[in-house]
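So, chain A:
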Amino acid sequence: MSNVLLNVENLNTYYGKSHILQGISFSLSDNDCMAILGRNGAGKTTTLRSLVNLSKPDSGNVIFMDENLKNIKPYYIAEKGMTLVPENRGMFPSLTVEESLSIISQYNSNNLWTLPKIFELFPSLKHRLKNKSNEFSGGEQQMLAISRALLTNPKLLLLDEPTQGLAPNIVNELFKALSSLLKSGLSIIIVEQNIKMALNLANKVSVIGKGKTKWTGSKSKFQNNTGVQKEWLGI
Partner candidate 1 sequence: MTLFLLSAGLTIIFGLMKIVNLAHGSLYMIGAYIGLSIWTISTSFWLALILAPLFTALIGYLLYQVLFRHIQIADPMRQVLLTFGLIYIGLDSVRLFWGTMSHSISAPNILSNSIIVLGESYPSYRLFVIFIGILIAALLYIFLEKTKIGAKVRASVDDPEMAKLLRIDTDKILIYMFALGCGLAGLAGITVAPILGVEPGMDMEVLVLTLIVVVVGGPGSLKGALIGSLLIGFVDSYGKVYIPEIAQIIIYAVMAVTLLLKPNGLYGR
Partner candidate 2 sequence: MISFLFRYFKLLITLPFLFCVANANDKNIIKIGTLLPYSGVYTVLGEEITNAMKLAFEEQEDIFDKKIEVIRGDTEVKPNIALQKARKLISSDKVDILVGPVSSSVALAIRDVVVQTKTPLIIPNAGANVLTREKCSKFITRISFSNHQINAPMGTWMANQGIKTAFLLAPDYAAGKEMMSAFRDNFEAGGGSILGEEYTPFRKTKDFGPYLARIKNSGAEALYVFYAGGEAINFIKQAHSFGLGDIMKITGAGWTTSPLFLPAQKDAALGFIGSLNYVPSIDSVENNNFKKAYIDKYDRVPSEFAVQGYDTGKVIIEAVKSLSGDISNKEKLASAINNISVTGPRGPLTIDKKSNNVIQNIYIFEVVSGDNIPELKILDTIQAVKDPGSGCNL
C-alpha cells in the first residue's frame, strides 16, 4: 500500500445561503485515480473547487500531503502540487499558447514536466504556439489546459468534465494521454459524465448525491454494487 495523499473529512460548503456540500469525505493514495460520480447538481464541481479553496469550505478538513489546507490560498495549493482543470477549461483568450505555457512559474530545475515533454504528450500543440487559445477546438483547448496544469508540476490533478463537448476520437486520444500520466506516477481525481470512460481510467469511485458522499470504494466493488448505481446514478 502506498501513502495517503489526500484526505477529505466531512466537507461543508455554502453557495450564498444554499448549503451545497453537506458532508463530503474520501481519501486518496499516491498514484490513485478516483472517479467522482453523481447526478447533475449533486455537488461534484463544488467538491473539486472546495479542494483547492476556490470555494471556501465552511467546515471540514482537506489534508493534502499531511497539511491542512484550511485558509490556504489557491495559489499556494497549486504550488504544493494540487491543481484543477475546470469545466470551462479556463482559457486565456488574450494569450497565445506560448504565453499561456510560459507564464507558469517554474522555480526548481528538477521539474518533472518541461515543454519538450508536453509536446511529446500532445504533439499538436507544438505547431500552434503563436495562436490564441480562443481559436482552438474543444479538444485542443483541453490539451492546452492539461498541459498548463502539468507545468505546475502537480502531484494530484483534478479534472472537471474533461470530455465534455469533445468528439469521440478526441476523447480516446485524451484518455490515452491521461492513462500515460497515471503511469508516470501522477494521481488524478476525475469528474465525468461519461461513466464508462471514467471507469476505464479510475481505480476508485466516490458517489455524491445531494451534496453528501453516498458511497466510496474500489472500482470493482462499485461495478458489482448495482444498488448504488441505480439509486444515485440512475444506471
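How these were chosen: all candidates are chains of the complex that A comes from, given by their letters.
Just so it is clear, a residue touches a chain if its C-beta (ideal position, glycine included) is under 8 Å from a C-beta of that chain, and two chains touch if they have at least 3 such contacts; residues count from 1.
Treat the numbers as computed from the prediction; the structure is a model and nothing was measured.
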| item | value |
| --- | --- |
| Selected partner (touches chain A in the complex), from 1 or 2 | 1 |
| Residue numbers on chain A that touch candidate 1, as the complex places them | 52, 54, 73-75, 78-79, 83-84, 86, 90-95, 99-100, 102-105, 148-149, 151-152 |
